[in-house]
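See structure below.
Coming up: chain A.
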Amino acid sequence: MTPFDAAIAEAPSPGAWAGVTWSATRDLRLALRSKAELGVLLLFYVIVVTLFPLGVGPEPALLRALGPGVLWVAALLASLLSLPRLFAGDFADGTLEQIALSPFPLPALISGKIAAHWASTGLPLVAVSPLLGLQFGLRGEELAVLALGLALGTPTLSLLGAIGAALTLGVRAGGGLLALLILPLYVPILIFGAGAVEAVCVGLAAGPQLSLLGAGLLAAAVGAPLAAAAAVRIALD
Partner candidate 1 sequence: MGGGCGDGGALAMSLGDFLAMGGYGFYVWSAYGITALAIVVELASLRARARAAEKLARMDKR
Partner candidate 2 sequence: MTSASINWFRFASPASFFPLAGRLIPWFAIAAALCAAVALWLGFAVAPTDAQQGEAYRIIFIHVPAAWMSMFIYVVMAFWCAVSLTMNTRLAAMMAQALAPTGAVFTFIALWTGSLWGRPTWGTYWAWDARMTSELILLFLYFGYMALRHAIDDARRADRASAVLALVGVVNVPIIYFSVKWWNTLHQGASVSLTAAPKMAAVMLAAMLVMAFAAWFYSIAMALTRVRAIILERERHTAWVAGAVTAGR
């Protein structure tokens, strides 16, 4: 056996989990370098949420009725706006091609990317949502269900959005096209997320809706990286 073969025999075999952690830490490090960009995304969420009372008037009962829906729709839009940064940067400078060629399983690498994406774009939304919920007159348990629902829903938005982002890599009119492709898929998350808060507002339990959001997250966590990996390979061909 040559020293070369010996080196290959000793090298750690790239497993799925190693791929996830590698790409997640890399993307998080990159994201933390552009904190301004992330701040802008968070600010977009806050501004959009603030626009609605300006549009419909400050009447408390109306705002309480609208609140859950508005907070969720704005989260969908903020997620949509943040999606291009998932792949576009790496695609532009050729890193994505290297990532696809690496021995790690591509779905694992993409899972790590999505995890980092959510941590940098979705998690801030979850953190700030109770504050914004107060603006709409939501209280205690309602705010908790709002935050919990967003915590379960925003990763799913990132997961499904990754498929759309990969499909529209390098395609003209990408932003609007991405919205058209992804928003229909977001509808169930919106319905159950907003429905959970509305249930608590009228005194019912939000258990069923939150369970469905959790189930959706699990299903997406398994399926979306596979579909996104297929889409990335198609884009790179």
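The set was built so that all candidates are chains of the complex that A comes from, given by their letters.
Methods note: a contact is a pair of C-beta atoms (placed from the backbone, for glycine too) under 8 Å apart; a residue touches a chain by one contact, two chains touch by 3 or more; residues count from 1.
Note that the structure is predicted; figures quoted are calculated from it, not measured.
Participant: Sticking to the defined contact criterion, which numbered candidate from 1 or 2 is in contact with chain A in this complex?
Facilitator: Among 1 or 2, only candidate 2 touches chain A here.
Participant: Which residues of chain A touch candidate 2 once you look at their complex with the stated criterion?
Facilitator: Its residues touching candidate 2 are 163, 167-168, 171-174, 177, 180-181, 183-185, 187-188, 191-192, 195, 216, 223, 227, 230-231, 234-235, 237.
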